[in-house]
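Every protein chain except one is present and positioned as in the full complex.
Chain nomenclature is as follows: A, B and C, assigned in order of appearance, with residue numbering initiated at 1 for each chain independently.
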Amino acid sequence: MLSTDLFTQIGLGHYLVLSALLFCCGMAGVLLRRNAIVLLMSIELMLNAVNVSFVAFSRYLGQQEGQIMVFFVMTIAAAEAAVGLALAVSIFKRFREVNIRYFEHLKG
Amino acid sequence: MLLSAVVFLPMLFALIVALWPNQRTLRPLALGFALIEFALSLGIFYYFDPSSSALQLVERYPWIERFGITYFFGIDGISLWLVILTTFLTPVALLGAWKSIEERVRGFLACVFILEAAMLGTFLAMDAVFFYLFWELSLVPMYFMIGIWGGARRIYATVKFFIFTMVGSVLMLVAIIYMMFLTAEAFGTMSASLLDFYRLDIPFISGQFLSPQTLMFSAFALAFAIKVPVFPLHTWLPDAHVEAPTPGSVILAGVMLKMGTYGFMRWVMPVFPEATVHYAWFFMLIGVIGIIYGALVAMVQPDIKKLVAYSSVSHMGYILIGLFALNEFGVTGGLYQMLNHGISTGALFLLVGMIYERTHSREISRYGGLAGVLPFFTIAFFIVTLSSIAVPMTNGFIGEFLILLGAFQANSVWGYFAVSGVVLGAVYMLWMFKRVFFGPQGELVKDEHHPLHDLSVREMFVLAPMIVLVFWMGLYPSFFLNYSKASLDHFVKNQAHYELAIQSGKEVAQ
Amino acid sequence: MNHPILMATLLLAPFVGFLINGLRYKRHSANLAGVIATTAVVISFISAILLVVDLVGLPPETRVISVKFFEWISVASLKINAGFVLDPVSAIMILVITGVGSLIHLFSIGYMHHDAGAAKYFAYLNLFLFNMLILVLGDSLPVMFVGWEGVGLCSYLLIGFWFTDDQKAAAGMKAFVTNRVGDAAFLLGMFILFLSFGTLTFSEINQLAPTDPTLAWMNPVTLGTLFLFIGATGKSAQIPLYVWLPDAMAGPTPVSALIHAATMVTAGVYMIVRLNPLFLAAPNTMMIIAIIGALTVLLGATIGMTQWDIKKVLAYSTVSQLGYMFLACGVGAFGAAMFHLMTHAFFKALMFLGSGSVIHAMHEEQDIRKMGGLKKYLPITHWTFFFGWVAIIGLPPFAGFFSKDEILAFAFFSPLGHEALWAVGALGATLTAFYMTRLMALTFWGKSRVPKDTHPHESPPTMSIPLIVLGVLSIVGGWIGIPHVIGAILPGHPENFLEHWLHHSIKPIPGLTPFDVTTEWVLMGVSVTLAICSAFVAYHMYVQAPQKPEKVAKAIGPVYKVIYNKYFVDEAYFAGIINPLVKASKGLWYYIDVNFIDKTTYVISDVVRGGGSLVRSLQNGNIQVYAMYISLGLVATLLFLLVR
Partner (left out) sequence: MTPDVFLFWFLALTTVLAALGVIISANPIYSVLSLVMTMVGVAAIFVTLGAYFLAGVQLIVYAGAVLVLFVMVLMLFDLKHEIHAFTRGPVTGAIKIAAVGLLGGMIVGAIALSANSLMKTENNGIQTVIEGDSTKALGKLLFSQYLFGFEALGVLLLVVAVGAVALARAKGGTHAQH
């Protein structure tokens, strides 16, 4: 039942759906791409999707903690990107390619 | 405290032996320890009251109270002689295999002692979980004994041995846990005590396999049947025996197989009386098949040790039909045959080990004419052979006679079939004896570069007690049976509602 | 001296001898070993005489000495004592065993003096006597069974005495295994009797034995006696388990004399006599015993006519004579069976020892085709053997005549007997006379066929003395059982002493009427005439016209071939039982154990391993695939939450 309400009244649900779509895009990237760097980007995408829902909840539930959490997530995401890229660099040095499959060789 | 000491002293010995720094004094030390243990176990006789069928020298302490698991040792006429057999065979096996183990002696001796402790615990524990602990513990040292000190195909043999026995035990564990829940239902508190299991009245529906009693009976029976081993589940035995080092074979055949038959006597037949009676025919059947099949297959074995192993299958078949005859003759004979088999097959494995040390071959066709070269060895082997084929005046006869009589009384059909084992037993043993000891000298015997030496003093010391026992048990069985008589009487007469009292006065706790 | 001590001496003297000789088996002094062993048996013999004298002193109704040493097996209602009982029946046996045993031991000193294993030999021989005495004196079936198996064991050891010869070792094994078949039946018989009577003691079984015969087959009495009889066929070499006895001749000859002629093989007869009230209650079993006995008489006699080995001839003769004893038992003439047992022990032991002497003289040659004319080289052996011959062919007044005649008379007159049984017996006697005369003729008479390099010599006195003693016994041994018809015409009217002696031990045959005197004379005359005629024919054929036997053999070609090859029974056993069994066992091992059970377990383990590798392939190290599992897990979780 598509009422006009759905288009005119923007509520929490809309933001959550948006977040879910972004998350799924990110996940599809993680599952399907071979390039490790694109993979890392997809992870960033997923984290951002979560951030959107955090902020939306924070806004609609009136709690600052959601935003704090987003803050933390961002930091972690940055750190993760740094480490992931460092790994990608070392993989690239060795194989001249950054296919995700080479991460198997990280094992001792 | 005596029973705890008997069970746990070997563990201490194992520890000492494992840490003992001096390689040269290791074997005498171990032998001394084993003899101390034997002497200690003889101390049981001092406290044991042969006229009572109750559980004696009881030690019972709560262990895991929430599940009613207790530290519970006790002894009665059924387990008494098996305990003595265990402590007797251990020094014999150690002395008999003085030289056969050359590498990692320390570890081997420690294994032997742990195994001894586990077997004693199995015979003495009266709490299901406690029993299961020892039951499984006994697998581990045997696994190492075959796997490390065994022959060429030892890995195959160990894995086969381990998997066969484990499969059975796991089902038994499930059944034990179920029984514990049943006790909780019946008595309000959960208990793993065997005495409470005896008191349980487990519903039995005749002819329906899925009734609780039948299911649990099958689970227990399977575990014990694999250990015995009975006919279709026996194939681990020849491999394990052939690959095991001599002391391993002696203990495996002498004591470990008895754990299966003892389990039937202690944990199956009194706990599940209706199912036992209802399915006795099945066990008689596989017992009889085992007797005949084991004998026939033993007859055509080219390897002496394998022959003896299959003869074990045949002999254990006797024990099984004795027990499931469910009358005094059969049960008494079954218990007696357990001891006989321990002595005679243990001695046979020792003798085979001795000749193997000399020639490094067990192939029957390469022997021949040994009697002219090794007269003492021949005499010893012959006496043990006689015991194995149950010639009167040796121990084997008493057991076989009682078992066959019991089986015949239970149902004459089994008697008629089982008696054929008497003939087949003579056939395979004597045929082997003829091929190894008689006839012209075989290639191994006349090999001039390696002249064979007759029994050394040490070997005579090992065999002498076995041979004395062969005749003692054959000529004066009353000495042995008197200690078990009360328990066996009680066992047979109250088969339907078996309960074990605890001998008062000597109780330690609770 | 009191009875337990005497009894213990009787039993244990040979055992002590066994221990002494057994422990010094490495010494090569044959003479000392022989002296020790012989002394042991003589001590036993003296104790036996003392005991029997005491027994005679007792009133006839309670003529039993029983001694109980200790309780052997006692489980529930089964109580077996190590108890021994001496009664008139066992008295005859122990005298025969220890008496003949002493003589044979003495003979062995000479016979075995050059053998390196003499000490071992005497040890075994003593052990045999020990077991034989247990068999005879045991007061219950299980105690008898101890001796029963024990003598089989010693027989095994002694047949395979020269074990380096594969064939001799095989003969020993054959004897033991064949005996074991009988023993298994013996065990079954014991079980049946125990379960129906609740006891295994002879005296109690005999008391409890039903007085009216039962004609049912599945009746415990019939079945029990039948199984015991099968046990007896094993030990006493009857059809179908007789095959081991001829092969048993592989042992030293005195062993054949002691074990395979005089004592052990008669154990079956003795056992049946022991339990005669029980057997009388089972007419069906009796019928079978009589028929088997009669058939064995014929079988042994016919094969005996064709053999060339001196010991084989005697062995088949033993089979045949044992058949007579069973025929006697079968018709209820237990006294006659015991009588023939005793006289047979004398003359057959004599003949075996004589053949031993011959073999000794001929340097281990046993083929009678290479003998002949030995009369002049071995006078003592010849004359003693001669008396054995007249005894066995049943010429009056020698031992065999009385016992065989009594058996034949009972076969004819007993209500359990039949004219046909008498006819078979008489035919057997005729054949016996033939083959025995043939043996005499080929060995001692006629022209010498001895190879040039062999110089036969008479045996030393240790060997000839036993021969002479046994020769005398073969002459006079029968006089203790003179039948009434003959006794009536003899001066002083001698009684049938044996019948009198056994009177209280043996139950009379129900419905037996006194023998018709005329008929009895006629029967006796017929059998004796037949035997004499047949002996003359044999004498003619083998001494006067040596080319005739071959012609006869050719004339009856196929029949002769079958008989010469012992009716192919051994071959049939091998083809019909032993080879298929071995083949089947190999099949069982290969197909069931190795290929079926093990393969089945492999299949189970393969399934488990296959499952494992399937699961392992899911975990292949590809992170993205793991991520996929995570997402699938999420999907599943959500699906669960939503659908719920």
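By our rule, a contact is a pair of C-beta atoms (placed from the backbone, for glycine too) under 8 Å apart; a residue touches a chain by one contact, two chains touch by 3 or more.
Keep in mind that this is a model prediction, so the values were computed, not measured.
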{"item": "Interface partners of the hidden chain - shown chains only, full complex considered", "value": "A, C"}
{"item": "On chain C, residues whose C-beta touches the chain left out of the figure", "value": "624-625, 628, 631-632, 634-635, 638-639, 641-642"}
{"item": "Missing-partner contacts on chain A, residue numbers", "value": "7-8, 10-18, 20-29, 31-35, 37-38, 40-42, 44-45, 48, 51-52, 55-56, 58-62, 64-65, 67-68, 70-72, 74-79, 81-83, 85-90, 92-94, 98, 100, 105-106, 108"}
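Going forward, only the chains that are shown with their structure count from here on.
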{"item": "Most centrally placed chain, judged by C-alpha centres", "value": "B"}
{"item": "Longest centre-to-centre distance from chain A, chain (CA-based)", "value": "C"}
{"item": "Intercentroid distance (Cα basis), chain B paired with chain A, Å", "value": "66"}
{"item": "Centroid distance [mean C-alpha coordinates] between chain C and chain A, Å", "value": "100"}
{"item": "Touching residues (chain side chain A, partner chain C) in the complex", "value": "27, 30-32, 100-101, 103-104, 107"}
{"item": "Sites on chain B touched by chain C in the complex", "value": "160, 163-164, 232, 234-235, 238, 293, 296-297, 299-301, 327-329, 332-333, 369, 371-372, 375, 386, 391-393, 397-398, 401-402, 404-405, 408-409, 412, 415-416, 419-420, 422-423, 426-427, 430-431, 434, 437-441, 475-478, 481, 489"}
{"item": "Residue numbers on chain C that touch chain A, as the complex places them", "value": "621-624, 627-628, 631"}
